[in-house]
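Dropping the structure in here first, questions after.
Every protein chain except one is present and positioned as in the full complex.
Our next item is chain A:
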């Protein structure tokens, strides 16, 4: 009985902890774990600074207007950040500039500060997005930097008029 409860109710809460360990993922998982293993001579628990990934605090205003604030790794894309923090944002083409499902809206100030300006290919896909604005970007193309700490980005409502795509 207890075992059944553990399997049904307790274990699933920790599903994200149990990474799938197979021939493909093993080398990557072991490499990641090795980075965080403290050297056995250390008395303190902090890992060496060079091994710590820098983070920035990013807030997503989701479709229902709720604010989700997360500590995001610098170097990740905004789409990665959204997915990792359960923000409702899809990346149908997996970041290959073949769709506009990861459309995000930045404030004018933040938009102008983004170093990598959108290419023609990104603008072409954005043209097909719902609720396009002058400060829209595709989440898979914008990388989180340390300077973006405190940034708030909006997930567009996305429904608009589902019957009239253009």
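The definition used in the following text is that contacts are C-beta pairs under 8 Å (C-beta built on N, C-alpha and C of every residue); 3 or more make two chains touch, one makes a residue touch a chain; residues count from 1.
What we mean here is this: contacts and distances are computed from a predicted model.
This figure omits one chain of the complex; the name its UniProt record holds, of "Radial spoke head 14 homolog", "NADPH:adrenodoxin oxidoreductase, mitochondrial", "IBH1-like N-terminal domain-containing protein" or "Mediator of RNA polymerase II transcription subunit 20", is "NADPH:adrenodoxin oxidoreductase, mitochondrial". Checked against the full complex, the candidates A:66, A:94 or A:147 give a single residue touching the omitted chain, namely A:94. Not every partner is drawn; the one left out touches chain A at residues 8-9, 12-13, 15-16, 20, 25, 77, 79-80, 83-84, 86, 90-101, 120-121, 123-125, 127-130, 132, 140, 158-159, 162-163, 165-166.
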